[in-house]
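As you look at this complex, bear in mind that one protein chain is not there, while each of the others sits in place.
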Amino acid sequence: MFYRENGQFKTSYQSDLQIFPIAQDRIALALFALVAFVAVPMLASDYLFRAVLVPFLILSLAAIGLNVLVGYCGQISLGTGAFMAVGAYAAYNLNARIEGMPLLLSLIGGGLCAMVFGILFGIPSLRIRGLYLAVATLAAQFFVDWFTNRVAWVTNGSSSGSVSVSALQFFGLALDSPARKYLLCLSLLVLLGLAAKNLVRGAIGREWMAMRDMDVAAAVIGIRPVYAKLSAFAVSSFIVGVAGALWGFVHLGAWEPAAFGIDKSFQLLFMVIIGGLGSIVGAVFGAAFIVLLPLFLNLVPHWLGLAISTGTASFLEHMIFGALIVFFLIVEPHGLAALWATARQKLRLWPFPH
Amino acid sequence: MGFFLETLFGGLMAGMLYALVAIGFVLIFKASGVFNFAQGAMVLFAALTMARFAEWIPRWTGLDNMLLVNLLAACVAAAAMVVVAWLVERLVLRHLVNQEGITLLMATLGISYFLDGAGQLLFGSSTYKIDVGMPKDPMIVLENTFQGGLLLSKEDLYAAAMAALLVVLLSLFFQKTKTGRALRAVADDHQAAQSIGIPLARIWVIVWSVGGLVALVAGVIWGSKLGVQYSISLVALKAFPVVILGGLTSVPGAILGGLIIGVGEKLSEIYLGPMVGGGIENWFAYVLALAFLLVRPQGLFGDKIIDRV
Partner (left out) sequence: MSSRKTGDVILDVQNISLSFGGVKALTDISFDVREHEVRAIIGPNGAGKSSMLNCINGVYQPQQGQITFRGQHFRHMNSRQVAEMGVARTFQNLALFKGMSVLDNIMTGRNLKMKSGILAQALRWGPAAREEIAQREFVERIIDFLEIQLHRKTPVGRLPYGLQKRVDLGRALAMEPQVLLLDEPMAGMNVEEKQDMSRFILDVNDEFGTTIVLIEHDMGVVMDISDRVVVLDYGKKIGDGTPDEVRNNEDVIRAYLGTEH
C-alpha cells in the first residue's frame, strides 16, 4: 500500500520519460544517495572499503560498460580484460610521462585509448557474428596480454610488465584514505552510469537493441549497422577503459598484465549475465553478487566452525561458483534485474496477493 | 631446409593435438547446439581420473601388469566421463533447452569451473604422470637427404596416428550406425528428430559421453606428453580458434583447422618471434582465426548463415 502509483499522473512526456517515474522510487533513491555518499564514508571500516566497496564500484562500472555491448547491442565479448588493461596502461603512461597530469585527465585519457582500441577490434563484428565473434574478442584479450608483457614502451621500461602509481591527487585533494577513494569511484560510477542510462533509453540505445534483435529489419528502417555496432564498441570500451584505469590506480595501486587476464573477462561476463542482460541496474547487482560471493564462501566454513585448508577452500569455491552460475542461468536467465522487477511488482500489490 | 621441415612437422603434430580437443567441441556443438567451454576442463578431468587410478589400482590390488592397470584405469575414466555426461544432461541441459547461445555458453563456463574444482578436489592438484607406454625417444629420418637427418618425435607420431584412428572410428560411427544417424538427425533439427521418436535426452547423454571419451583420448595423449596438470585446461583454450577456423559444425574442419594453426604457430614463433621478443604463440592462433573469418565468416567448412526476412 505504500508503493502505489495512485494519484501520480504524468501530464507531460517529459515526466513520463524520467528514469524514476514513481515518486516513491525517487524518495528511495534520495535516501540511498544519502547513505552512499554520507553515511558509508563515515561508518565503514577500512577493510570494507578496500576489500568490498571499492572493487564493487569499479567492477559495477566495468559491468555497465560490458552490458552496453553484450546486453544492449548483442555483441559477444570475451576480451573485456584487455580493454581494462588498455585503459589502465594508457592512463599509467599519461600519468607517468606527463608532468603534473591531473588524475581525472589520465583516467579519461585511458578511457579514450580503450575506446579507439575497442573500435578497432569492433570492426570484425561488421562481418562476423555470434559465437564466431567471440574469437575476435579473445584475439584482443591474448594480444593485449602479450603486448603489455613484452613491449617495454607500454610499461615505461619495466621488464616484467608491472607498474605502480602512488600519491594520487584529485584536483589538489590527496586521495590518501580509503573513504576518499571510495567517493571518487562512487562519483564516477554515478556519472558514467547516468550517461549510459541516458544513452540506452535514447535513440542510439534503440539502434543498439534493434541490431541485437533483428539486424536485417534494422537496416530497412534506415539504421546504419556500421555506426550502431561501432558506437556500441566505442561507448562500451570507453567505460570499461575508465574502469580499468580506476582498477589499477585506485584499487590495486600496483599491477601487472595478469591482473587483466582472461579470468577478469569471464568474471565480468558472469556479472552481466547474472545481473541481467540489457539492464544498467542489473550490471550493478551482478557486480555485487560476484564480489560478495567469494567473501561469503570464505566466511561460511568459519561460521560453521570447520577448518579447511586454503587449497581445498579454493577448489570448493570453484565448484560452488560454477554450480551457482548454472543454477542462476536455469532459474532466472534474465538475471537479478528480472528478480528485482518481479519483487517490485509484488511490492506494488502488497499487502494484497493480486 | 631441414630445420624448416622439422618445424613444420612439429607444427603438424601440435596441430593434431589441438584437433583432438577440437573434435570433442564440434561433436557436442553439432548435436546439441552448445559451444562447450568446458571441453578443456573435461580433458583435464578425464586425464586426472586416468592418471590417479593408474596409480591407485596397483596400490589397492597389487596388480603390476602396466598394460592391464592402464586399461582398467582407462575404463574407470571412461565410465567417469559417461557419468559426467549424464549429470550434465540431467542437471543442466535439460533445463536450458530453448535458451540463447550466450546463456548456454555461460552455463558451460560454469560447468568448467565446477569440473576444475571437483577434479582437483578429488584427485589433487600436483602434476601426475600418465604412462601408456608411448615411446619417448626421438626418431631420426631421412639421413641421406638431409645432413644429420630430421629429428622427429615418435610420441607425436603415435599421437597423430591415434587421432587419425579416432576420426575414422567416429566417421564410421556417424555414418554407419543407427545411433550415428540419430545424432545427425538431432543436429539437423531438434524438433523434427523428436517428432520421429528420437529421444532427445538420451541422445544428448550419448553425445556428451562421446565428447567425454574424445576428451579422454586427448587427455591421455596430452598428459603423456606434458604431464597431467591444471594448465592442460588452459592449453585447451587454443582449441577454440581451431574450431572457429574450421567451422563450428565440421569435424574435417576441426582437423584442418588444427593443422593450420599448429603449423602457423610454430612457424611464426620461430621465424617472426625473435623480431618482437617472442611469445607470439599465445595469440597467433586467435589472430589467424580472426583474419580468416574476415574473409570467410563461417569458417572453412561451417554452415553459411542465411537470413530470411
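All chains are identified by letter, namely A and B, in their written order; residue positions are counted from 1 within each chain.
Note that in this section a residue touches a chain if its C-beta (ideal position, glycine included) is under 8 Å from a C-beta of that chain, and two chains touch if they have at least 3 such contacts.
Quick caveat, the model's predicted, so the values are computed rather than measured.
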Touch criterion as defined above, residue of A:Leu66, A:Leu168 or A:Val235 at the omitted chain: A:Val235
Residue, one of A:Gly202, A:Gly253 or A:Gly311, that touches the chain absent here: A:Gly202
Candidates A:Pro257, A:Gly278 or A:Gly335 - the one touching the absent chain: A:Gly278
Selected from A:Arg212, A:Lys229, A:Lys264 or A:His318 as touching the chain missing from the view: A:Arg212
Missing-partner contacts on chain A, residue numbers: 13-14, 17, 195-196, 198-199, 202-204, 206-207, 209-210, 212-214, 216-224, 231, 235, 278
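Note that only the chains that are shown with their structure count from here on.
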Distance between the centres, which are taken as Cα means, of chain B and chain A, whole angstrom: 33
Chain A residues touching chain B - in the complex, by the definition given at the top: 70, 76, 124, 127-132, 134-136, 138-139, 142-143, 145-146, 149-151, 216-217, 262, 266, 269-270, 273, 277, 311-312, 314-326, 329-330, 333
For the chain B and chain A complex, residues of the former touching the latter: 35, 91-92, 95-96, 99, 101-103, 105-107, 109-118, 120-121, 125, 237, 240-241, 244, 248, 276-280, 282-283, 286-287, 289-290, 293-294, 297-299, 305, 307, 309
